[in-house]
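The other protein chains are all here in position, but one chain of the complex has been omitted.
Up next, chain A:
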């Protein structure tokens, strides 16, 4: 690896994602095989959380390797996480997190806290930060604190937020979510909010697309909602 690429890797690790542009030739693209250029989000509403993502997996920014992958991984009964970054890394980390969480919950004889799930992911991301390239959004419901949303960045930072967006497509919708988010929305309002956000991001980001996967998690259980591409809301220029 020459100095230029080493430097670029270091900057990327520190968060300078501008280096991932379309103009880059695929062989220079420092991706680990299949990557999820993606849009992921999670939003808290009154009584639950909605976690959502697009469904496109791409290699090198120009080849869509899958139109329908599910980036919403269930790591426990009422805790989901969505993945961004290298698919292989994300799958390995979520598999390990599932193992640790199931063991933890059997020992405790109760479902794990969402914070515990997020902490497990954070620990895996941070301890292996040199080798991994995956970020997560964890959302779920537990008896102690109700609905929660956590974000675990690629380097291993853990943060709790009322809503969060991630992935390459998220840059196009910061304005929308900042303007339109209200605390304590109803389930329907929140579903509309999340679907709109995903539709807008998919509309502008070339590495996000396919269908919108949404999961609604409440005390009562888990509900999957899939919005196919043609049913996504359309905006003025479409």
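Here is the rule we go by: a residue touches a chain if its C-beta (ideal position, glycine included) is under 8 Å from a C-beta of that chain, and two chains touch if they have at least 3 such contacts; residues count from 1.
Here, contacts and distances are computed from a predicted model.
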item: Name per UniProt, for the chain absent here [options: "Defective in cullin neddylation protein", "Dynactin subunit 4", "Proteasome subunit alpha type" or "ER membrane protein complex subunit 1"]; value: "Proteasome subunit alpha type"
item: Residue, one of A:3, A:109, A:188 or A:237, that touches the chain absent here; value: A:109
item: Sole contact to the chain not displayed, among A:7, A:99 or A:174; value: A:99
item: Residues in chain A touching the chain absent from view; value: 95-96, 98-99, 102-103, 106-107, 109
